[in-house]
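Just one protein chain is left out here, and the rest sit where they should.
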Amino acid sequence: MHTAVQPREHVSSGSRGRTARVAVAGATGYTGQELLRLLARHPAVTITAAMSSSARSATSGTPSSPRRLPALAHIFAGAITPLDRDALARDTDVVFLALPDKAAAELAPALLEAGVRVIDLSGAFRLRDQATRARWYPETHELPGGLAYGLTELERPAVAAARLVANPGCYPTSTILPLAPLVAAGLLVTDSDIVVDAKSGVSGAGKTPSERTHFSEVHGSVSAYGVFGHRHGAEIEQGVGRPVNFVPHLMPLDRGILSTIYLRLAPGTTEEALASVYEQSYGGQPFVRLTGPALPEIKHVAHTNFCDIGWRVDASGRAVIVSVIDNLLKGASGQAVQNMNVMLGLDEATGLL
Amino acid sequence: MHTAVQPREHVSSGSRGRTARVAVAGATGYTGQELLRLLARHPAVTITAAMSSSARSATSGTPSSPRRLPALAHIFAGAITPLDRDALARDTDVVFLALPDKAAAELAPALLEAGVRVIDLSGAFRLRDQATRARWYPETHELPGGLAYGLTELERPAVAAARLVANPGCYPTSTILPLAPLVAAGLLVTDSDIVVDAKSGVSGAGKTPSERTHFSEVHGSVSAYGVFGHRHGAEIEQGVGRPVNFVPHLMPLDRGILSTIYLRLAPGTTEEALASVYEQSYGGQPFVRLTGPALPEIKHVAHTNFCDIGWRVDASGRAVIVSVIDNLLKGASGQAVQNMNVMLGLDEATGLL
Amino acid sequence: MHTAVQPREHVSSGSRGRTARVAVAGATGYTGQELLRLLARHPAVTITAAMSSSARSATSGTPSSPRRLPALAHIFAGAITPLDRDALARDTDVVFLALPDKAAAELAPALLEAGVRVIDLSGAFRLRDQATRARWYPETHELPGGLAYGLTELERPAVAAARLVANPGCYPTSTILPLAPLVAAGLLVTDSDIVVDAKSGVSGAGKTPSERTHFSEVHGSVSAYGVFGHRHGAEIEQGVGRPVNFVPHLMPLDRGILSTIYLRLAPGTTEEALASVYEQSYGGQPFVRLTGPALPEIKHVAHTNFCDIGWRVDASGRAVIVSVIDNLLKGASGQAVQNMNVMLGLDEATGLL
Partner (left out) sequence: MHTAVQPREHVSSGSRGRTARVAVAGATGYTGQELLRLLARHPAVTITAAMSSSARSATSGTPSSPRRLPALAHIFAGAITPLDRDALARDTDVVFLALPDKAAAELAPALLEAGVRVIDLSGAFRLRDQATRARWYPETHELPGGLAYGLTELERPAVAAARLVANPGCYPTSTILPLAPLVAAGLLVTDSDIVVDAKSGVSGAGKTPSERTHFSEVHGSVSAYGVFGHRHGAEIEQGVGRPVNFVPHLMPLDRGILSTIYLRLAPGTTEEALASVYEQSYGGQPFVRLTGPALPEIKHVAHTNFCDIGWRVDASGRAVIVSVIDNLLKGASGQAVQNMNVMLGLDEATGLL
């Protein structure tokens, strides 16, 4: 349907010889590096560029030598180059944007215009409602056509057809996946409160040092933040379709989110009823693992693209749902590659297991 | 009123020269060591015995040499001796029990009988209702007379008069202190759900190694446990007088609990209204610090006897309360010494600031 | 030379269609799970068995249901089965032993006898000198024929031909790789002291809980252990050919070893001279990365099979060498798979990047 870009949609599992040309804009942050790591070993893509707008944050490299990332030596042979919109528009099939919201909002339209497909890891295009978006992302503007919200398991057909994928936030991924099927199945008591107490590692805050992420402030501590005012709350409510009391917490670990969700279910709802709903939604999906009453732990999903979901229900209809993801993978770069696989018609798990 | 023990109630802030004789039964666990550390520098007590039932867990000491704790060298000069009920009954004014529930339940009556005052850090005597107690602490039995529940700020007169203090659990301390005043003031919507999502360091699980507390299982991970089945839930409900959906979580840190409490307040209730209630309950109390909308963090209370409480309310009446304590101090040994101070008629903060 | 097993040596990069049958004995420990994770995504092998001698430590599974590892759901579909020597001898080309020393020493000969190639991750077969071996591994006995010490980069031809590979210890891997080339090149002052101060994460201590690996004992602490008495010291001295003062330390992290090596070099030796020696030894090797004066960090190699080596030399001939590995990968399971690749004639990096 998007004839302009047809020529680039040439990768499929059936044509092994051809690979998609992919680029990462914003390659030196945590999600950018994780993208490079995943894409470098992906059998169906070639990295044509790894760009960064900030030469100051270079981990190595002098003015006269190309800049490289020490952790990626022997994995990704290329250098980090300055951000170059024209080169991205010219030489790539899919561009990953791992940039600040504003930079992503500015860069995406030009790339789409040039026929490049875009997977944006920022928040710029996640919120559909314009007023809500204007409140939480005032620096962004219009939504382009061909846009899909990239929560892969729930939006697969839209992602497959999309020109621009708004890759979900880490908290929303860990929350909407367990909540949406229960709401859709009508299992919740009408108008009952939904509480989401989310616990995140520090890498979700990005690579820029701050007092909040200073080692001595986080080690041995736990803190709540963003109460009644975190923009991921709006994204969660968009995905769930109901008000949610969402409070994120910072934990002394690097990677991973555990979300504990408190619900009121219709009287008589059993753990087996939830199992059935989840099985219907996620049975056979490669990256959702259902653990039932054996609640999942962050350790089980760290450094993977899985979302593990467990649940408990008591006789009075109170339910506690626990989900875990790696915020840099299923919560960011892993899901971005999963979306790319869907967009390219590849097996969804390619390069991710 | 307890004439039998009158002779031992000789310590007061007015009689500087005399000190109370105190002993710790169960001195090698984390709470026991913390007690020794606090009591050793307490200006109004003398440690007459530090006993342990387990010679196997000795950190140092051979059959022929007295056993000592390396971390307490130069702080507590005494040796750890085998548990000796008669010696405790004979030579002490106050005995701290830092023992398993069953051992505490067996030892306390004999000590009370001998006129010794007892502060019990186990769960044996915390639950007043016999059926509830039988469910969660089946190994324990009758409640002796002269018993007080040692949540100091809320039970000071009872503690002052008590022969036996049931020192509260760590989770209940961190939860009842912020919740009880709001419930008492009638601020909560009738029958609305109360959710307590508690996040604890690992020292709360004690000193005995297990797979759950193995470093490699906890580091870099977060997990929920005891959903709908943690006995501190019953203790919290006893203290609050309402059902509470309490879920504890294990965090990768050693000391500290942060409890996030989700409430529905009567419409129109403001943050200032909560401030007023809290100020009335805790204003001027040495160990409760009210932080208002600047939510507290574990780092602020680690290695102290404080409970910090902060709160946020939104326009729709949703409230988020956050409290933090050090689970080994305000959640155990610190509060035990605070109770001892009250029992002995000392300034409540003696030796604790 | 071992004609009996010829029929099983059928895997090569040239015959894509055929895969080697591999099994893991000791699949539930940390190295065993890491082996399963690597082998499950390895394109040239099929896992025919994942066995464990201990049914007690099952993470899940009841007597009537097959036992599975939650972290490996959707990665490795098989169940964990009881240890079965005959099945291993019958159905596999390569068996990985991730067992205690004694169990490995007993099992390996029978498998070799049956023509199976064995990669042993225990210490049973690492020390060549019988007296030294008897001292540090008294429970083991004779060395079988066809044995190679599996420090891949330095022993590739021997590994390729071996029937039994003694996979090196984690500390020796992190120490011999940086030291051996310098000693071989004659750069060290004769009879000068070699100090190796090694810092390890806790996963190196295995999965069995103990006081030493209890979270509350390790978090916020650092400790030295095994001074003058760690058996990896003997393995290092075997690999280096000189006495080494090796002291391991336990760090509050899960994965990774950083070894700091202190040397006296022949006067006038420069950093460039070391660079040249290292380049000659490791240039072009996929899993050794030379960082020069920019010293490596554990973060750069965690969850990878790399060994990063950096170095500094001062004008007086003092040298400080720093090497880092992931103890579970290059220090155990990753190097084991690297050795398997060499044994099977595959590209050495297959499944490891």
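Some observations on this one:
Chains: A, B and C, in written order; residue numbering restarts at 1 for each.
FYI, a residue touches a chain if its C-beta (ideal position, glycine included) is under 8 Å from a C-beta of that chain, and two chains touch if they have at least 3 such contacts.
These numbers were taken from a predicted model, which means no experiment stands behind them.
When the missing chain is restored to the complex, the residue among C:Gly256, C:Pro286, C:Gly331 or C:Gly351 that touches it is C:Gly256.
When the omitted chain is restored, the residue from A:Tyr30, A:Phe125, A:Tyr149 or A:Tyr278 that touches it is A:Tyr30.
Touch with the chain that is not drawn comes from one residue among C:Val322, C:Val337 or C:Leu352, which is C:Val322. Listed here are the subunit B residues that touch the chain not shown: 40-41, 60, 70-71, 73-75, 220, 286-287, 289, 291, 294, 296, 299-300, 303, 306, 308, 353. The chain not shown here touches subunit C at positions 192-193, 195, 197, 199, 217, 219-225, 227-228, 245, 247, 249, 251-256, 258, 260, 262, 264, 295, 297-299, 302, 312, 314, 318, 320, 322, 324. Take subunit A: the residues that touch the chain left off the picture are 30, 57, 202-203, 207, 209-211, 213-220, 252-254.
Note that only the chains that are shown with their structure count from here on.
The chain with its Cα centroid farthest from the Cα centroid of subunit B is C.
Subunit B and subunit C, compared by their mean Cα positions, are separated by 46 Å.
Centre to centre, using the average C-alpha position, subunit A and subunit B are separated by 42 Å.
Residue numbers of subunit B whose C-beta contacts span two or more other chains: 217, 219-220, 252-254.
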